[in-house]
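As you look at this complex, bear in mind that one protein chain is not there, while each of the others sits in place.
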Amino acid sequence: MTEPCQPPSAQQMMATVVANQACGPGIHLLELTCAAALPAIAPGQFAFLRPRHGDIFLRRPLGVHEAEGTRLRLLFDVVGRGTAALAAVQPGQELDLLLPLGHPFEIPPPPALPVLVAGGLGLPPLHFLARQLHAAQRPFRMLYGARTAARLVLADDLAALCPQLRLFTDDGSAGEHAQITAGLADLPPQAHLLVCGPTPMMRAVASAAAQAGLACQVSLEERMACGLGVCMGCVCRTRNADGQEGRARVCVEGPVFPAQEVLWDSP
Amino acid sequence: MTEPCQPPSAQQMMATVVANQACGPGIHLLELTCAAALPAIAPGQFAFLRPRHGDIFLRRPLGVHEAEGTRLRLLFDVVGRGTAALAAVQPGQELDLLLPLGHPFEIPPPPALPVLVAGGLGLPPLHFLARQLHAAQRPFRMLYGARTAARLVLADDLAALCPQLRLFTDDGSAGEHAQITAGLADLPPQAHLLVCGPTPMMRAVASAAAQAGLACQVSLEERMACGLGVCMGCVCRTRNADGQEGRARVCVEGPVFPAQEVLWDSP
Amino acid sequence: MGLALELAGIPLANPVMLASGTCGYGQELAGVMAVETLGAIVTKAITASPRFGNPTPRLAETPAGMLNAIGLANVGVEAFIADKLPYLRDLAPRVIVNIAGSRIEEYVAVAERLETATGIDAYELNISCPNVAHGGIAFGADPAAIAAVVGAVKRVITRPLIVKMSPNVTDIVSTSRAAEDAGADALALINTLIGMAVDVSRRRPVLANLTGGLSGPAIRPVGLAMVYKVFTAVRIPIIGLGGIMETEDALAYLMCGARAVQIGTATFINPDAAVRIITGLAAWCDDQGVDDLQDIVGACHL
Partner (left out) sequence: MGLALELAGIPLANPVMLASGTCGYGQELAGVMAVETLGAIVTKAITASPRFGNPTPRLAETPAGMLNAIGLANVGVEAFIADKLPYLRDLAPRVIVNIAGSRIEEYVAVAERLETATGIDAYELNISCPNVAHGGIAFGADPAAIAAVVGAVKRVITRPLIVKMSPNVTDIVSTSRAAEDAGADALALINTLIGMAVDVSRRRPVLANLTGGLSGPAIRPVGLAMVYKVFTAVRIPIIGLGGIMETEDALAYLMCGARAVQIGTATFINPDAAVRIITGLAAWCDDQGVDDLQDIVGACHL
């Protein structure tokens, strides 16, 4: 966060919608073919996009869910105008992408035990990471929670990648009837938490990790205009090793930060 | 024009693009299926439309070219942002229509001889009218001119409807190498001109008609915002029987006016 | 649900009005929308004599908006009373007559003449039209001039007076207070912003009048900010307008402090926009358990 910022070298490219399917209440899986081969993308990095035609002005950030060759998959929740517009794009229509942006999760080297903690639509970067760890045959654990069973999308996929997967729902309709923080109780000291989800959930996980002395990275959300670090719109409050308060841009220094550097706003 | 204005009873409806084909340089034939059966439409009336999604704000007026059941055809020239957006709509996409609007051509009863005078993209209402006259087995003549052969679209169609069709081009690449006004020279006194085309052409035809003592109706163009007569944006300068100057709204009192009521701006 | 309200003594079935200049004199819209459901109709500006307005082109499209330079084209107060008012009077919505002029005496003359007619519920003083060379904007920007014209009109009328404010000012609070202090019963915020469009291919302004008034969603953020600011500075009710296209936009104005709203340019895009918004407000109240829509007025200030 304090190192001088590297100019991002994102690419702008057009992508054509191949499929756009609802896979849960208000949750869409968007599959795209890009005009060129995708550059290297790491889990935690995001795409900054908008439909080529339509009445959305600013781009929206979405974590990369899956990327291979010219194929890109995004998974998102309809929460407002922008995501509603994305939910409405039809196969054949075009999106304008800028990617990859942002600082990804840093995969802790062994003997650390990666523990992926996904809350709701915080899943995409961690699903991506789970596939990488599985492919590398690296042991890891995963906790995945949502409000209700219907919103616990792609849980079967994850189970195939991670035998240690634990599921949670707020209403007990699937997995354990508990907050995801319940899954942190019995972790070994070499556990390294990699977290993405709603802010209150991340704050709770970060605080539990701090108390348990576990390493923890969190992927923050903020409204963005430029995605490139130039507008100063997407800042979060941070504190450095000396406890000094600062501001960091979620789009370049983040979205992934060491949890101890984040100053959470009071709930 | 002086009679009290009747509230227009236009309908708003969605229409799906069936085909959108270039049929000349920058000229598009747009075929739509409307969500409901079209109301009665008379030649000279127009549709006021915009793509359902996209960055065009105001509707654009286009003369109805053909209407039957739920089928609607429009013929237009790409001259700016709005018509460029219409040229880009793909089959399956939706347009938002308001129609029918405006005061149509008044078909003069026999013994008048209708003479249809179309300049370039003034064709749609007159093509529509030609089909009606042909179906009614009413004798009529038609003059059709354009800059060049490639822009003289649908001339074959017209020839089938009107054996008396005369074609003109500015560059002589098809038909007679002359201005369309050349076709007015040998008309019988019962000729009643029904004119649509670029303003300078209509002004010239109207003036020739006045000199020859021929009846003449012209279909004017103005930028429109409401299409309903409420914004007062689309006025043209008029003069009544007493020679008094006035203003009339092209969208409700027009677009078709008796030529002698129009006060043309100096060229 | 409770959409009804009383505004400056005018009882309204609901807080949705058609804005001046975007609904003519009511009649033309009857064929394309359920006019009877409206709270009120605000007429096109009426001047002492008939006006042709500015030369065309007097319309232009802009990003998420439009420019108009109509120039107060209208039939004049006599023809309005003789030919237009009888129709309006018989409609269910309240009738608000928008008054314009180029001098204080003209505003006063129009108001005096309208006082003699029946079927008018209130006046809206247009001191903010950017498209006329004299008067118009000049009145709308200077607190002293506002006080003079509002005071002069108030002295000759018995019906409530809404003053329609110009957004083309440094300090909307001081102009609004000047109107309130001079006797305005309500304020309408905002009229159009001054804007321009260029036809690059011709290297000329698009509008014959060079500049025009900018309306539509593009200006909504400006309208909301001004209503928000004026709400805490005056005691009289505010009517909010500027770029309202949907129910949500009307709610945003109410939450900023408007008691009622006007729908302008939206009618050009969807002739029944105002009707949809009335339905939408009722549905929202239902959904949110709001008994009286007026309860959310100013909610953003809490």
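Which chain is which? They are A, B and C, in the order written, and residues in each are numbered from 1.
Heads up, the rule we're going with is that a contact is a pair of C-beta atoms (placed from the backbone, for glycine too) under 8 Å apart; a residue touches a chain by one contact, two chains touch by 3 or more.
All of these numbers come straight from a predicted model, not from anything done at the bench.
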item: Neighbouring shown chains of the undisplayed chain, as defined at the top; value: A, C
item: Hidden partner chain, touching residue among A:Arg138, A:His177, A:Arg223 or A:Arg239; value: A:Arg223
item: Hidden-chain contact residue, picked from the options A:Asp55, A:Glu94, A:Asp157 or A:Glu176; value: A:Asp55
item: Touch with the omitted chain, as defined above, among C:Leu193, C:Ile239 or C:Leu293; value: C:Leu193
item: Touch list for chain A against the chain that is not drawn; value: 4-10, 12, 50, 55-59, 81-82, 96, 98, 222-236, 245-247, 252
item: Missing-chain contacts mapped onto chain C; value: 62-65, 67, 141, 168-171, 193-198, 200, 203-205, 210-211, 214, 216-222, 224-225, 228, 243, 248, 251-252, 255-256, 296, 299-300, 302
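We take it that only the chains that are shown with their structure count from here on.
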item: Most remote chain, CA-based centroid, reference being chain B; value: A
item: Interchain centroid distance [CA atoms averaged], chain B/chain C, Å; value: 35
item: Intercentroid distance (Cα basis), chain C paired with chain A, Å; value: 47
item: Averaged-CA centre spacing for the pair chain B and chain A, given as whole angstrom; value: 56
item: Shared-contact residues (touching 2 or more other chains) in chain B; value: 55
item: For chain C, residues that touch 2 or more chains besides their own; value: 64
